[in-house]
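For this depiction, one protein chain was excluded, whereas all remaining protein chains were kept in their positions.
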Amino acid sequence: MTTILESDAATTAVPQSTNREGLIFEHSKRGRRGYKLPDLDVPDDADALPASLRRGEIVDEVEVSEVDVIRHFTRLSKLNVSIDAGLYPLGSCTMKHNPRLNEELARTPGFALSHPLQPDHQVQGNLGLIWHIEQTLKEIFGLPRVTMQPVAGAHGELTGILMVHKALAKSGNARKYILIPDSAHGTNPASAAFAGYQIKELKSNSRGTVDIDTLAAAVTEDVAALMITVPNTLGVFETDIKRFAEILHDKGAYLYCDGANLNSFVGIARPGDMGIDVIHSNLHKTFSTPHGGGGPGAGPVGVSERLVPFLPTPTVEKREDGTFYLDHGHPDSIGRVRAFNGNFNVLVRALTYMRSMGPDGLRRIAHIAVLNANYIRARLRGSYHLPYDAPSLHEVVFSDKLQTPKDVHTLDIAKRLMDYGFHPPTIYFPLIVAGALMIEPTESEPKEELDAFCDAMIAIARECEERPELVRSAPHTTPVRRLDEARAARQPVLRWKR
Amino acid sequence: MTTILESDAATTAVPQSTNREGLIFEHSKRGRRGYKLPDLDVPDDADALPASLRRGEIVDEVEVSEVDVIRHFTRLSKLNVSIDAGLYPLGSCTMKHNPRLNEELARTPGFALSHPLQPDHQVQGNLGLIWHIEQTLKEIFGLPRVTMQPVAGAHGELTGILMVHKALAKSGNARKYILIPDSAHGTNPASAAFAGYQIKELKSNSRGTVDIDTLAAAVTEDVAALMITVPNTLGVFETDIKRFAEILHDKGAYLYCDGANLNSFVGIARPGDMGIDVIHSNLHKTFSTPHGGGGPGAGPVGVSERLVPFLPTPTVEKREDGTFYLDHGHPDSIGRVRAFNGNFNVLVRALTYMRSMGPDGLRRIAHIAVLNANYIRARLRGSYHLPYDAPSLHEVVFSDKLQTPKDVHTLDIAKRLMDYGFHPPTIYFPLIVAGALMIEPTESEPKEELDAFCDAMIAIARECEERPELVRSAPHTTPVRRLDEARAARQPVLRWKR
Amino acid sequence: MTSTWRRNLTNVSNLPDPLTSVHRYISNASEDVREMLEVIGVDSIDKLFETIPDEVKLTALLDIPGPWSEIESRRWFRELAAKNKSAADHVSFLGGGAYLHYQPACIDQLLLRGEFLTSYTPYQPEVSQGTLQTIFEYQTHQCLLTGLDVANASLYDGSTGLCEAVLLAERVVRNRKKVVIARSVHPQYTETVRTYVQNLGYEIVEVGWTADGRVDTAALREACTSDVFAVAVQSPNFLGVIEDYDAIREIADACGAVKIAVITEATSLGILTPPGAHGFDIAVGEGQAWGIPTQFGGPYVGFMVVKDALKRHMPGRLVGETVDVDGRRAYVLTLATREQHIRRGKATSNICTNEALIALGANMYLSLMGKEGLREVGEQCLQKTAYLRKKLNGAGSISLPFSGPVYNEIVVRTPFPATQILADLEHEKILGGIPLGPFYEGHDNDFLVAVTELHTRENLDHFVAALTAAISRERR
Partner (left out) sequence: MTSTWRRNLTNVSNLPDPLTSVHRYISNASEDVREMLEVIGVDSIDKLFETIPDEVKLTALLDIPGPWSEIESRRWFRELAAKNKSAADHVSFLGGGAYLHYQPACIDQLLLRGEFLTSYTPYQPEVSQGTLQTIFEYQTHQCLLTGLDVANASLYDGSTGLCEAVLLAERVVRNRKKVVIARSVHPQYTETVRTYVQNLGYEIVEVGWTADGRVDTAALREACTSDVFAVAVQSPNFLGVIEDYDAIREIADACGAVKIAVITEATSLGILTPPGAHGFDIAVGEGQAWGIPTQFGGPYVGFMVVKDALKRHMPGRLVGETVDVDGRRAYVLTLATREQHIRRGKATSNICTNEALIALGANMYLSLMGKEGLREVGEQCLQKTAYLRKKLNGAGSISLPFSGPVYNEIVVRTPFPATQILADLEHEKILGGIPLGPFYEGHDNDFLVAVTELHTRENLDHFVAALTAAISRERR
């Protein structure tokens, strides 16, 4: 419940009663119970466990009722903003509508109660589902195979680069470097490093993209691959992508595409047709599986013919008779990248979404996502600085350059947006933009919501002129106000203690 | 998101952006769609319907997407307070915890997808469930039969009084009057009237209960029944209840018990053992089925031997072989009080709850509900006037007598409680208390929550002394503030119009 | 347990100590209890119950099963549900006032939000705007769909809704005691009315149908004497046939009766001309078809929409628009002087708890489907039914006794008892229809078949094949 309070009495009343919810450990009271099990129906055998192996009571673990638990998590949930409640324009995260049908079907008992180590003949439904989503992604990517094993984008990156490494090693020289533009997401260099490579950073040009010459110069015999995001983190498409592929392929190197931004061209163009050798896609972005406060996700990886032998094992294959099986027989495989079968129940959600959208719907995603971003771009242009003027697709990156003279910065603008009821955009990324405000509305947003957001952004721009202090001290209407993050890092308190 | 705003800019920002949600009709935009059906797979026959019977487009009906709908209802939900978020002490409504297991099991396909007009042999599970819940309520009531057909307390009242009427009519004289204490709930007289009776009101005594002599004097040959709430709406138990029964029975009249307050003595004492002839119980109160913003509920009615022949048809009976059937053969029945089988899926929830609690759990409900109410009574005694001093059970009724001198009234206190994050108690009921504050915490509430509530009530009592205006102008922190209810009634606007 | 309801209270108490007991739904444990007893100033919980005389106090625990863990409850209730045959594992053609329509996935998940599920009647508008605004929207949908002016927040169901409509009509007309109800109104609705009015001195006159399955207007004209206060017809009626509202209105007007239209298949409003457009005064009915599970008959939701002139006679809750002290638009329960908590014995109805959550589900359904979806659902029901009707008409010794226009339900007749035929279809995993025999004398060979947008052409073809096969089996 919100609006202004007229009195300190009320003021103090509210934080306590409606905003503050103690830790579950602080609700604990001796003797309370939140569960019941059936009574033990077998003899109680005192020697079932050697005394030395039996722990004492779990000191400080909670004792609460079911009521306490439901109240606690219901109240905490109210402190979050979410896609279900409105625009959540985190650039690069593709915060789109998460259809409830996906949740319903993922809970189908046959899926939810199946076990990862059942023999193939018992899980034909699951194997069929994995096979069908691979077929669908093959068509979307324009590539011959896709592994469904990786459980996140970064996991897919590692998987992809490991395949490149293995392929090169097999042909005699694994090489030393991965080229990565300075606009790239942090997981790219991190994944490349864990895959055993050193990173060479490519400076982007004035459009924010990679120059052919810069690339050509950088691609030596030591370069294993270029790892590039298409469109890049400015939302700008690498128009020369096909030439990039040629340059790399000429030198025996690979083209890795970070597909986090697939939402902007799904159904419009296909990575495979661009000469891309490897691409991961975040199903929790383009394919609507819920972000869940940070996860779970899935990061399937599509590869070109040359890399097929190196895919993780097992793969799912279809027999003549229409049955499916797990194929462990890939001698050149990099091995498995996770136990069991990846985030299977995320795949159920994603395939449900792909079927709900269909070919025309997928294309419409890109159309409207790009339309929405460009609408925001058009409406906010005058009010905020646009560091890169090149046409952008599904997201637009502004900076705080026009506001800094008033000593108001991106962080302040982000916080002030909260007072207007919006989640802020991604900020200070990509790194090539000082004070970046990275806005990705996705196709889900209706025009009214975009207008309300733009109105708020414009109002804030005015506030920066007229009442900068108001913006600098924002947020004013959130359950808590600005936090002392330095303190959190200086003297870390990472768990509750009595 | 709540707390104080430091500036009008923010102030005005919030109501628009986080509090205000337009009507779904105001979200409508031509061409938007929130649904999809499979394409029609049969020939489209233009003559399927005579043109004269076919309506044109449903003017002004909405056109919105699924996103619009989910956003709309999610945002609206945030404007409600609820049991899941905290104490909801509406007296007489028994706002207790609604277990989620009840919801899960009510959705079991075999229940949810069964049809009310299936033959008995196809719905043995459903008939068995109705039979089992009747057996359980028989034991709880201490009465020989219970009809599960009524779908709310008031519906049960009508059913019960109709049975009384039919029974008396059968024995020659249906009689004229139903006696109802002045403390009774409004549905009592309303139901009695629709059952064909006139109401005679009984004045309650200084304890707020009914005097034996008052009753004895009132019970003439014209009296069909006494309709009494046990414990009454003050939470005070009618200690003479057994004598009441005798007095009525001596005169050939019946004792009807409004069981809305069963929560205070379930498992402790049984209506049947008190000489009660008819009792309805609100399953949405004592037996935890969710109130859902006003319903649905269920109001099963238990009866004594004398009234069994008059129960609504059909009844559920069990055969020797353990199978169940619907028995329509009750010549003296009052008939059916609703199509089909009552609120069956409310019964599933209630029986789930009865099983979860078990005999000891049901008794504990009464124990802790009464303990919680008396705890509040003890803590608030000094701060608020207690019009009736008699020991009360599951609820306690205060008045605004101590506050009126400062020209602060019950309504103001109720509204101010909202600023402290609590739903107000029931107010201005029972009518025998001027400015009543009727508080029923139920057994669900933990001591901490009761303390927070009492602290708030005490703080408000202090505010009434020190800053009455603050209380009079409350609430200050709700999505909307005090409403012009007179205007709503004077010029009713009961639907949206373009 | 069956017969233990009698209890001897004289034996000595063997009740467990209240302090030892603990339950997952009850937060306060022994430590809390002790602290609270101290504040109250008594030394035991039992002391708090002294106003209940010992002579009626139980001396033993109730003899009922439990407490069960969630694990045990899941086992027992799922086993019980598994004893049902239902649309979960059969293709169902059952209607007769309860229809299996498409249920959009998001609705049930939204209804589980505690803010909707665990709040109550919005007596306190400042903290209940969510519920209030959704009811206001629901009322608006009802008006748009029925072509009438004022809708209430909900009634128990269609059958009790009809009762309320009859009572309303009598209040309006006054001093008349007859109500005419078409025999083709859902028989259980009429039964319910008989129960409701049994002590009010009304006479219920039933009027039959003609060969086309529509109300027999000649008989109706005869029945409509000057002491009739209301005429109630259902369309589509219990035989699936769409009534001629205008013809009926004319006759009812002639005697100054209130015209009540009963609707048991709410989706029909998406494609059929609404009662309001034909001058009816009251539209009352069952909203279950708007995406609510059939769940063995309830909870459902009754709707009532009336002409503006009747609004102060309306039963049940009404939500109206107003403003708060800051001038912001807001919603509130209004015209409460009609209701039992104010008017008590003189209220327009005794209803208090209604079917709010079901109405909210219907409201979400109507918003999701919207203008176009409501039409398309109607169109698909209509077309699939027309397809089935054509196929049956030809087939073997099957006949369709009623020739009038239909929406999504038809009466099918075979040379054999409906119950036998249907039992036969059951083996084919088909719930084939509802026998008319129990409802209407001399219709033992007839059964009611309902079709919705959920039926595929394959379902319909299979139904016809299975039915003809069943008949030839009976032949032998």
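Odds and ends about this structure:
For reference, chains read A, B and C in written order, and residue numbers begin at 1 within each chain.
FYI, contacts are C-beta pairs under 8 Å (C-beta built on N, C-alpha and C of every residue); 3 or more make two chains touch, one makes a residue touch a chain.
Remember, it's a predicted structure, so these values are computed and weren't measured experimentally.
Note that of A:P189, A:P300, A:P387 or A:G435, the residue touching the chain absent from this view is A:P189. When the whole complex is considered, the residue among A:G252, A:P296, A:P309 or A:P468 that touches the unshown chain is A:P296. Chain C meets the missing chain through residues 70-71, 102, 104-105, 109, 112-113, 453-454. Listed for chain B, the residues touching the missing chain in the whole complex are 1, 29-38, 63-68, 70, 74, 99-101, 103-104.
Basically, only the chains that are shown with their structure count from here on.
Rounded to whole angstrom, the centroid-to-centroid distance between chain A and chain C, based on C-alpha atoms, equals 45 Å.
Of all residues in chain B, those touching 2 or more other chains are 15, 66, 70, 74, 78-79, 81, 84-85, 97, 99, 418, 444-447, 473, 478-479, 481, listed in ascending order. Counting partners per residue, chain C has 23, 25-28, 32, 67-68, 70, 72, 106, 110, 114, 127 as the residues that reach two or more other chains.
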